[in-house]
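Note that one protein chain is taken out, while the other chains of the complex remain in position.
Letters A, B and C mark the chains in the order given here, with residues in each chain numbered from 1 onward.
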Amino acid sequence: MSKRIETGNTACALAVLAAGIDYMAAYPITPQTTLSEKIANFAATGEFTGKYVLVESEHSAMSAVAAASAVGARTFTATSSQGLLHMHEILHYASGGRLPVVMANINRAVLAPWCLYADHQDSISQRDTGWLQLFCSNHQEIYDSVFLAYKVAEKVDIPVMISYDGFLLSHSLLPFETVDDSVIKQYLPDRDPAWRLHPDIGGNFSNVAMAAEYSAYRHRLADDTLKSLQIFRDSIKEYENLTGRKQPDLIEASGTENANVYLLSMGSMASEMELVATELTKQGINASALKLRLYRPFPSDELVNILPDGSTLIVLDRNIAYGHPGGVLYMEARSALYESDKKIRVLGGSVGLGGVDLTVSVLLNEVNRLLEVAKA
Amino acid sequence: MNTNEKKEILQPVSMPVEGVAGFTSAWRSQWPKLDSEKCNGCLLCWIFCPETLISREDRSIDLRYCKGCAVCARECPVNAIEMIREGEE
Amino acid sequence: MLELRIHGRGGTGVVTLADLLSKAALAAGKEAQALPFFGVERRGAVIRACFRISDTPILQRSMSYQPDIIALMHENMLPHARNEGFTEGEDGAVIIVNGKVPVEAEGTQWLVDAEQIARDHGLTFGWDAYINVPMAGAIAKVIGIPLESVESAVNVVFKGKNAASNLEAARDAYNTTTKVKGGA
Partner (left out) sequence: MSEKMKENILESSVNPMVGLPHAEISKHKEHDGTEVAALSSKLAEMPEYEMVHKGTGACAGCPSPMGLRIVGKVLGPNSVVVMTPSCTVASTGMMPKSCFKIPVLNCAFASAAATATGITGAYDALIEKGAISGPKPTVFTWIGDGGTYDIGFQGLSAAAERNDDFIFFCYNNEAYGNTGMQRSGATPRHAITTTTPGGKTENKKNLPILMLEHQCAYVATASVSYPQDLFRKVAKAKDIKGFRYIEVHSPCGPGWKIPWSETIDMGKRAVKTGAWALWEAENGNLTINAPTLQIAQGKVKPASLEEYIELQGRFNLVTRSPDKDKIIADMKDGIEKDLKRLLMRL
């Protein structure tokens, strides 16, 4: 294990290198570009030993890695924003085909108008593609998430998307600890698929299904997605045991225990929110920040368990759930708490769109505004 | 090939079988009748049959699947194949 | 925690400067964060980068709006720095300038002729000088990162022949950066 300080994209590239990827295809897009460039450099120096194909579009990138995954390869691609939207069709294909592709999405705003900066609209627009989605708030999480993603993806045969904020994480430098290759090998042995596209095995992948077969596959995917929650929990524990390093929970709470006010968010904002909770506590409001690490499937049980009866939950989203007030996390949190006996006031807002800088004071203003609404 | 037998196959995969569309003889209104006497063994019927129904050895036709397209009759240079109305001999 | 904001021009190595400072801070056993801000403009355009150094993990993910230190890669970056906002005066931000004479600003100021140092060590590209390495040396000195840590960072970032001249440049800058205004 060694401590390094690198950009988020380099942290991701180093993890990709250690994860033993067989096949990668990617197309450049800001702010992902430096990630695929970094891996191209690793390929040029011979450190990356897999096949790396420079395709002509994100649609082709996802098509190629999905196909390579069907052959049994451990595959990786990365994109951002429009690139992710361009992949959308094939995202459904990869999950429906139960192909354990892992992808990094460097969160960035989507058209129109053009905007290059951090915004979660790109990944949340893929919410119902059947992909599992991890979010990161620092470089350590980016690095560790790559291994976790492969671990879970290959166990449940569902693709995983790792999202982290463009520029704020992708291009910033932060320290993180790498893990020795031997430990990673132990955590992530070579992929051993039950089926692969090969003449020795045979099979026609994804030909036309009638309603009954189709719905059975889709229900199975939905069930397995929910079941993956436990696989995530177990896989995080296994990683902790192997590395001896504490991992954040699916929803990581920080700040005051038994707080009255909880601040739920994901991505880089979730880190700054820890400072907001501290600031609120200083002002006499017992606050705790909740960092969501896994967005799909949504860890509802964790959320319900953390929140004490009578508390207030403020949810801040870097996205908009059009047609519903606030963003997707707000929607998700309200849905999770509906069945709970606990009486919890939930308020939500969308902030930081298009990379609007979320300083402690900006976040504090929004939280205070929502707390006023809660009082009213 | 390190195939893990224990793991369940979750991918939507079909396996090859004969007659995916059933016995497609139901699709036809005419059937091809080969006159072995006339046949010169050129094998054009064998190569052009879309359903792989004609034997290269003896040009016998697997009528269970024949859709009656008549390409064999059409392409036979010596008119050794005749299309017969379904139900007639 | 100490917050630094660097004002420079695109294509002059500000990103590498941030990389060097971060690695030097890590070598010195500190927590650090470098956060470059990119516009859509290209080479030559005015850019800024934030750098934080701390004894505890850094949780901020936003830019610095009240930095403790302002680093001007060129004297003419002062209006840009003011535009972005910083507290000017004896109790305000410390200013580090690449130049021969101090800039017209209140408060503590450090001066380094990074341009000349770069040229002395052949760190040029066409008409331009690569001032990022000498600036890293200068900033390191002001914020208290030991020279050995800067040297180890230079050795990580640059390889071969480049490393030697850059090391020299970093040392020169570290040793010649002087406080020209204010402070004790």
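By our rule, a residue touches a chain if its C-beta (ideal position, glycine included) is under 8 Å from a C-beta of that chain, and two chains touch if they have at least 3 such contacts.
Just so it is clear, the structure is predicted and the values come from calculations on it, not from any experiment.
Visitor: Please identify which of the visible chains the hidden chain touches across the whole complex.
Guide: Looking at the complete complex, the unshown chain comes into contact with A, B.
Visitor: Since one chain has been left out of the picture, which residues of chain A touch it in the full complex?
Guide: Output for chain A: 22-23, 25, 49-51, 53-57, 59-61, 63-73, 75, 89-90, 93, 190, 196-199, 201-210, 213.
Visitor: Contacts of chain B with the missing chain: which residues?
Guide: Touch with the absent chain occurs at residues 1-2, 12-24, 27-28, 40-44, 46-53, 56, 62, 64-65, 67-71, 73-75, 77.
Just so it is clear, only the chains that are shown with their structure count from here on.
Visitor: How many Å are there between the centre of chain A and the centre of chain B, using C-alpha atoms for each centre?
Guide: 52
Visitor: Can you tell me which residues of chain B touch two or more of the remaining chains?
Guide: Nothing qualifies.
Visitor: Could you list the positions in chain C whose residues touch two or more of the other chains?
Guide: none
Visitor: Under the definition above, what is the set of chain A residues touching chain B in their complex?
Guide: 70, 96-99, 157, 190, 192-196, 198, 200-207, 209, 213, 217, 220, 224
Visitor: How about chain A: which of its residues touch chain C in the complex?
Guide: Counting only chain A, the residues touching chain C are 3-5, 116, 137, 165, 167-169, 171-175, 268-269, 271-272, 274-275, 357-360, 362.
Visitor: Any idea which chain B residues touch chain A in the complex?
Guide: 1-5, 7-16
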